[in-house]
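With one protein chain removed, the remaining protein chains of the complex are shown where they sit.
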């Protein structure tokens, strides 16, 4: 990553003005991400953003990088395929909590344990935004929504705990109301050698009347400000992720470890990305001979 | 549950002799389960077994209860639907590790947090048996299989940790080589009020040459024999679930808690199961009037 | 001007309350006994996009909105830019001087009336939030067409009571001020007077509402869905009724969970339904196939939207017919319906549950965004016309045969089902090919028998199906062939065409599959010139007809811009044949 390019955050804008609701937490994520790209010295074409479907997914139109606006729930496998085909790309997958913890939950689990060098940002607004306010898997028990008028009957998915249980090597949480911290987190996530997951607490001003900016501000607690917290202890991270939210909601890096990349095991991309292999006239005679 | 019926384990046999390989761990699970039914005083028709596709799923033909042999990966949603429609049934879902932690992983996560009163047994042989020996999500890193001839590159799924992270209210592990303990575990799981998950270490004598009976026997360690272990501490349970397997593999109940059932929130089944409602002539005039 | 029918459009940015206002206005008309049909358009954004709500109100039955507007209410400038050309000669545009100067406006069309209304000032005056401008506009419209405010008052109450009396009052006052402003400005005369009707109040429902109502009436006890436009409101409706009507409604983790949960519930003995759109239906394919193999009844609502993939989530198209007919691996029987209006949605949902249970097969109900989300005023549905027939379902052990065979090889292919948990009813619902008890079997003869058994049901099934219905003069010069939601615009177009002496009729399929070859062949024999009208690119009904009859219709009117036909487009399409 070249730290000396002269890009500014606005160079990552497309000609389309974001259509998110005024005050939506997606703005904070968008700004933090652009800042992170700048601080890492990344150029637009070196980045591939892979988006799910949801309000956050609409962001595909606002961020100027290579982009794949995937199906609902499928950002991670698309990101995985693209990364394996061209591991020189910096791949950032972004999707809603419904997308990533609901319909796409299985890919989340498996991408964590796969440890491919890509970053996954969950736009966690604890609601289905784009489909106008149904319960998300992250919605608190008891919450009344269009799809749960008598209140949600399940315990919410805890994305941090799932990432930890699935063996992710970088697990963090940010708050879209604190762009500075968030942008730092994004930079560290992208810099991390391995799969990095950032759960972003993202107020949805239109459909989530509970988890507001204020509500979060009162509770948020930066793990890195706790001198005793070690981000190398998965069990402790797990415990913190289960903290009673009425007291504290930890943000920062819950867990980070160095472990072999999936790509490290792939001899076939050691020398160059798959996409750079010439395929014009591949000699298969040796293979054919196996069948004689 | 009526403890005084006179059924014997063999009363749960169908006319079909199991076709599992000689020595297969599925026999132990099958026997333990029949014993558990007997000890709980359950009759055949009070039970619904829901099976995935895999060697374990072939068991649908050997156990005499109501049965649904579902699609690969879909035992849990079928079980959920059936339980909600007729909550008087004792529903036991059974599937392989590929089925439940691979293709069906998302249902696993969500069924855990849902806390419906059903039991889920994972036949965890750490391999794809029925499709003749590919890597399962539970297969150890580095293992060479047909689908991973250069060795698995991912960390294995840890079903216990996932269940804990997903908020399951009963999380246990058994070993198919210890039918007595296993059968006790099954009884407790079925008796538990809520979703109960039992991960069963099941040797596959044909395709898994590493995780053999012997290998397990050397390492297995009953949590309930440790006086200091409390099954109410999720973080501790999480820690134990991540224990280095070369040293110890804990079995027994990792975690148990009482929490509201999903069904507790459903007024519509308070008086009787859904299936017992008469639907002949439902009066919808009140509803119709909402549209005037 | 005394009018038989009037077309009104309200437009503005997303977030301006366009949908709410439009719906309330439709409701006013329906309550007063008018025929109403509306059509809303919005992009897949929560804010910022352009929304419109178009209403056609009439003293006589109407089947479609029209292209020409009598009244356009513009809550922003864009509305005027986009829709000015659609206003009829002599029509009215209501706008706020703050958004647009009248000079600027008049440049392009001098043949229409511009009425400035100080929407913003009025709500500032009563200190209401800006969204309440929509209520001012409602008052203004009613003044314009000379309808008193009392019914709107009721609707405002019904709508806002849950938010408290203050909100009700604020909205009422806003409407009042809008009304008064216009009345005064026009000197208490109204340019339009909708003829008074003596009809009883009408129901105002969408196709989704009707499917929901039909489902509740038919005894649907388990409904599962994962939200997906334009099917989501069925989920919301079931969720809101679940306690009172003893229905378990599950917003599950994915469409895979949805279809499999519904299958489990149906297996246990509860009537079950799911609803989705194309992408979710794609995900449900494997489950559909499992329902077929296990002979578990299931009703699947597929409300189409323009695809492939995510497509145009909030727009309309009929792109999934042949997919629905051939969906999922393996060969199996199913029914595919395509109701054309809310009445058909209601009654056919009842029929769908009966067919699903009598024949133990999946039944797919095709809707589209147009039918799912637009409102139609209609006569009260008659619940008595939906009768429950659960086929061979056994709920009592005493009715069970001694040696109960779940998949008994019967002559008509239908075997006895059992409510799970009955003593003596034990069996396997098996996605593997199976023997009559449900045990897995790969015997070749059994396989053949079981395939025959499952397909043999068609013989009895077709007797429960109805051929396409013919609308309009029996001996027409031109016969239109269509399906599903195109019914309305075509019927509306036929009014014009048949008035001008062109004799046009319509063969409308609300039941697509199994295809009833004989009756269709007969209609073809009796018809002169045939034209297919579909809201898709590849003429799927045309292919279906050809596939079953060998006959190809060379004339086609197809639209695939993501919008429903307007009657005028069909009129000119037919005139150009």
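Just so it is clear, A, B and C label the chains in written order, and each chain counts residues from 1 on its own.
To be clear about the criterion, a contact is a pair of C-beta atoms (placed from the backbone, for glycine too) under 8 Å apart; a residue touches a chain by one contact, two chains touch by 3 or more.
If you're wondering where the values come from, they're calculated on a predicted model, not measured in any experiment.
Peer 1: List the displayed chains that the omitted chain touches in the full complex.
Peer 2: The chain that is not shown touches these displayed chains: A, B, C.
Peer 1: From the listed residues B:49, B:129 or B:159, report the one that touches the chain absent from this view.
Peer 2: In the full complex, the listed residue that touches the missing chain is B:129.
Peer 1: Can you work out which residue in C:139, C:191, C:207 or C:279 touches the chain that's missing from view?
Peer 2: Counting the whole complex, the residue in contact with the absent chain is C:279.
Peer 1: Can you say which of C:126, C:451, C:470 or C:516 touches the chain missing from this structure?
Peer 2: In the full complex, the listed residue that touches the missing chain is C:451.
Peer 1: Just checking the interface: what residues of chain C touch the absent partner chain?
Peer 2: 43-44, 256, 277-279, 281-283, 285-286, 288-290, 292-294, 304, 306-315, 317, 319-320, 322-323, 325-332, 431-433, 440, 442, 444-445, 447-448, 451, 455, 536-538, 540, 543, 546-548, 550-552, 560-563
Peer 1: Hey, which chain B residues sit against the chain that's not shown?
Peer 2: So the residues of chain B touching the unseen chain are 19-22, 53, 55, 58, 69, 71-73, 102-103, 105, 128-132, 134-135, 137, 146-150, 206.
Peer 1: Touching residues of chain A against the unshown chain: what are they?
Peer 2: Chain A touches the chain not shown through residues 14, 16, 43-46, 48, 50, 53, 58, 60-61, 64-71, 73-74, 77-86, 88-89, 106-107, 109-110, 266-269, 274-275, 277, 279-288, 291-292.
FYI, only the chains that are shown with their structure count from here on.
Peer 1: So what's the Cα centroid distance for chain A and chain C, whole Å?
Peer 2: 37
Peer 1: Express in whole angstrom the distance between the two chain centres, defined as the mean CA positions of chain B and chain C.
Peer 2: 41
Peer 1: Quick one: which residues in chain A touch 2 or more of the other chains?
Peer 2: Correct list: 103, 105, 137, 150.
Peer 1: Of all the residues in chain C, which ones touch at least 2 other chains?
Peer 2: Within chain C, the residues that touch at least two other chains are 242-243, 253-254.
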